[in-house]
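The structure follows.
The complex appears here minus one protein chain, its other protein chains still in place.
On to chain A.
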Amino acid sequence: MHPIRRKRLTIILFLLAGLAIAVGLTTYALRQNINLFYDPTQIAAGEAPRDARIRAGGMVKQGSVVRSEQDLTVEFQVTDFVSSVTVRYTGILPDLFDEGQGVVALGRLQSDGVFVADQVLAKHDENYMPPEVSDALEKAEAASARVPPMNQ
C-alpha cells in the first residue's frame, strides 16, 4: 500500500477505535444511569418501577413535613393535587425546600409505597419551577378538570 494511504488508514483506524471505545463506554454507562421521571399520579397507579433509581417530583404538601427527633430523617408528601406519594429522606434538605414548593427527589420506590430519596432538589429561585414539576402539575390539572364531566 502507498505510504500516505497507509498513514491515512492508520489515522482512520485510530479515530474509529476511539469512537468505538467512546460508544461502548457510553452505552454501558447510559444503561445504568438513566433516571426516569414519574409524577405522583403515575406512582400511585403503580407505573413506576420498584427496582430502579427514579426521579419523582411535585409540590410538597402543606403540613406534611415530619422530622425525626433523633437524626436527620424527614418525611413529607409530594403531590400533584391528584395523588400524593410519601418521600423519606435522611440528610440536609436544600435551602429553598419548603411546604408548598416544587421539588424533585431521586431515589427508589419501596414495596410499601414510600419513596426513599437519596437526593432532593428544590428550585433555585422563586420564579423558577423544575419543568418536570410544572408538567406534572399541568397534567394533573387537566386530568382533574376532566373528572367532573365523567361523574355527571
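Rule of thumb we're sticking to: contacts are C-beta pairs under 8 Å (C-beta built on N, C-alpha and C of every residue); 3 or more make two chains touch, one makes a residue touch a chain; residues count from 1.
What we mean here is this: contacts and distances are computed from a predicted model.
Enquirer: What is the missing chain called in its UniProt entry, if the choices are "NADH-quinone oxidoreductase subunit K", "Cytochrome c-type biogenesis protein CcmF", "Cysteine desulfuration protein SufE" or "TRAP transporter small permease protein"?
Expert: The record for the missing subunit names the protein "Cytochrome c-type biogenesis protein CcmF".
Enquirer: If the hidden chain were put back, which residues of chain A would touch it?
Expert: That gives, for chain A, the contact residues 3-4, 7, 10-11, 14-15, 18-19, 21-22, 25-26, 28-30, 32-37, 53, 55, 67, 69-72, 74, 90-93, 95-97, 104, 106, 121, 124-132, 135.
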